[in-house]
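Only one protein chain is missing; all other protein chains are in place.
Just so it is clear, A, B, C and D label the chains in written order, and each chain counts residues from 1 on its own.
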Amino acid sequence: MKGALRQALTVAAKDLRVAGRTRDTLLATAFFAGIVLLVLGFALSGGVVSRDARLSAPLAAGAIWTALALAAAVGAQRAFAQEQEAGALEQLLAYPGPHGALYLGKLLGVLPPLLLVAAVTVPTGLVLFGASEAVTVAGRALPWAALALTTALGVLGFAAATTFYGSITVNLRAREALLPALAFPILVPAVLATVQATRLLLEGGWSPEVGTWLTFLTAFDLGTIILATLLFPAAVEG
Amino acid sequence: MKGALRQALTVAAKDLRVAGRTRDTLLATAFFAGIVLLVLGFALSGGVVSRDARLSAPLAAGAIWTALALAAAVGAQRAFAQEQEAGALEQLLAYPGPHGALYLGKLLGVLPPLLLVAAVTVPTGLVLFGASEAVTVAGRALPWAALALTTALGVLGFAAATTFYGSITVNLRAREALLPALAFPILVPAVLATVQATRLLLEGGWSPEVGTWLTFLTAFDLGTIILATLLFPAAVEG
Amino acid sequence: MKRDVTTTVLGAASLLGLAVVLGLSLTSPLDVNQGSLVRLMFVHVPEAWLSYLAYGGTGLFGLLYLIQRRRHWDRLAMASGEIGLLFTLATIVGGMLWAKPTWGTYWVWDARLTTTALSLVVYGGYLLIRSLIDDPERRARVSAVVGIVGTLYVPVNYMAVEWWRGVHQTQTLKLLGGVRWDAAPIYLPTLLLSVASFTLLYFFLLRLRGTLAAREEAREERELTGVTGLEVARG
Amino acid sequence: MQLRDVWLRLGREVILRGVTLDVPAGQGVTLLGENGAGKTTLLRLLSAGLRPTRGEGRVLGFDLRDSRAVRDAIHLMPVDGGLYPDLTAAENLAFALRMHARAGDVPGALRRVGLEGAAQRRARFLSAGMRKRLALARAHLLARPVTLVDEPFANLDDAGRALVQELLLELRGQGCSLLIAAHEPALAQVVAPRTLRLAGGLLREEARA
Partner (left out) sequence: MQLRDVWLRLGREVILRGVTLDVPAGQGVTLLGENGAGKTTLLRLLSAGLRPTRGEGRVLGFDLRDSRAVRDAIHLMPVDGGLYPDLTAAENLAFALRMHARAGDVPGALRRVGLEGAAQRRARFLSAGMRKRLALARAHLLARPVTLVDEPFANLDDAGRALVQELLLELRGQGCSLLIAAHEPALAQVVAPRTLRLAGGLLREEARA
């Protein structure tokens, strides 16, 4: 158990070191998140849509979380593509210890860049879609802490699912498109929970309903991580 | 000149063969675009279908073009990732002839699957988001020809811009220098023009304003392709 | 080739059941709100039920494969996935035809509808993955994993109407928290019989497709390893 | 190390057609065979990277299907090194050690293979021979009871080849079993005298040249 944890941390540390060095993952994830915000921002702002506060909250939430789900898929794909280059993946799988630990390590390595991207995407999205404005106009303050918690839980869930699928698609053809296509449907409950929580937070601040969604999200995260850790060995073994 | 064209076609044919041998890339990309539509549809419209063209048009335009922009980005990314694997990029650059032809080849290889995907995504998106219905309710016919033209120009613009972006990120040194982040804004004009033209077409059919946007889009497409063809050699050279 | 009695019996039984359901539904009284459209329920609901069943089967057979590593389970999982996809498609098309007269539109962004469309994608992805992997062992393993995760999607689809209120009917027959039937009692027997016939149909199709796949695999194996004498179609 | 009538299929190709192998602990074996004979495939099978289609095998008493136990005991040095291109030479070694939960003298190992000057250079920027040396340093540092080596002499200069022999001999001295796939029988047999040849998917004992 302790050995597995140490392995997970070793893998994560290695991935983070490489990520810091090449900035490859960060750029790719930011790129995709950026495109989503850009397109939706242009399409939805300026018309009828943005002037109505009741409309702007769900839009902002939807756009932000679609962008982040995509970014997670891209990040996870990079994480495994990196291993694949120069046959290092086969070497990684040949180390002793449970393969589940490798999944956890990869997940831990994927998370920090994603959280970084999220930390930029969420505020940008809120401003871009006029949600932050709508909130302040209504005389409330943005519930930053609750938003941050929602973001963290949501990103964790996205990363957990996409990292798992990343291990499956890494040596398939057309993996760039395949990974999001496979992972997204599974992500839908998480996307919905985050969208609803974000929307509620924007519309009226903290409420018990938000709490319910966040509990659901936590359950989703835990369930995904546990299931993925158990199934990962079967997915990658020779 | 004729040699360069032949090379561009050879590279495109090779990419299409890798993509098309098993229809994998096409399938996966179409799948991917479909998923984005579904997720956005659910995340954005929150259960209300609106017969109001002023509401449905921006949503439809936003969702369709998010899906297509992402598909283009995925395609371009794939096109260069392929080369990079196993040192084939260096070999590709060592073939005789102008390097600009390689950019054109990559672009031509990315385009056909994208156009195919667009041909499915656009009508599907219009139906799913109620835009086609809203238009008919308003007693107008959908301006198919103009939409097709916009789609073709938009897809070309996205493909040209994302392929150029991809060519920058394959270069190790550029990637590490955050140069790609600087190249991101080249996407802005394409997104703006395409989305606005689509929205206007859905809201009120053909108008001189649409014409302006399409002219702008054509200029952007040409400009990007020419600029990228000229800059590509510098972007990839050792 | 030996005649497969079980398959024949299953096929005959499900056909008989469907015929009876057809008769019953055509003679059933009209609904106060829906008129004759209510009869669509006898197709729509069992179709949806069958697709759930099939997805459950894909996950279950996948799990069995991972435990026992017998190719037999893999073939069944694939058969089940295909059947599920087919009937999801039928549910959606049927539902859309029902939606036009009742809701006035073919499609709305309702939770149930969206999640149903997404389950189409989940199992489309399952079959897509299968088509991308050549090595049979790896294909079986990876698709088992994908199938198991995909099955978790069924409860999401089932609960979608509860979690996100939309226009779609909530569960008329409540299963969670005490069985309850919210519609006119007259429809219940017909619906139950229809569901039972569709369940038989599932097992019939499963056997049929499984046998076909086994034959296909055996032939392929013979072609590949003909002279080498590598065992034919393990498991 | 034991294999009993192992068959292996990859894609549409049957690569191994009934391989039987017995290697007592501590023995050194040279594996010869033409290009495409299946040497690399056999090594991957032994390191639990591939599952046999039929037949069975044991490594140090563990069934090959018990991949975790096998991976604990074995190290495969692949042809292309299996290094992380964007980690430095030193980081690559440190990573391998930590994954095995072992301590080791990384600078010393690098010095041993003549890479002390390139310790802080990324593996991506190492020359082919330097990458081979780095992979060798890793195999030597880890010193697993069973070490499989794929073409250790390729890409190396004469000094490098002597170094491979020296380090592999040291490994054998520590009681490790060695299985060396190579196209240089003369060089490999110095370290691993017993010689097997893979041909037509079958393994045959070969007299020392």
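The definition used in the following text is that a contact is a pair of C-beta atoms (placed from the backbone, for glycine too) under 8 Å apart; a residue touches a chain by one contact, two chains touch by 3 or more.
Computed from a predicted structure; not experimentally measured.
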Could you list, sorted by label, every displayed chain in contact with the chain left out? B, D
Touching the left-out chain: which of D:Leu8, D:Val23, D:Leu126 or D:Leu167? D:Leu126
Touching residues (missing chain, whole complex) on chain B: 3, 6-7, 10-11, 14, 17-18, 82, 85-88, 90-91, 93-98, 237-238
For chain D, residues in touch with the removed chain: 10-11, 13, 33-36, 40, 79-80, 114, 118, 121, 125-130, 132-133, 151, 154-160, 183
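One rule holds for everything that comes next: only the chains that are shown with their structure count from here on.
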Chain whose Cα centroid lies nearest the overall Cα centroid: A
Could you find the two chains linked by the most C-beta contact pairs? A-B
How big is the gap, in whole Å, between where the Cα atoms of chain C centre and where those of chain D centre? 49
If you average the CA atoms of chain A and of chain B, how far apart do the two points sit, in angstrom? 24
Counting only residues that touch at least 2 other chains, which ones in chain C make the list? 111, 114, 118, 121, 125, 128, 132, 164
Among all residues of chain A, those touching at least two other chains are 21-22, 85, 172-174, 178, 181, 184-185, 188, 192, 237
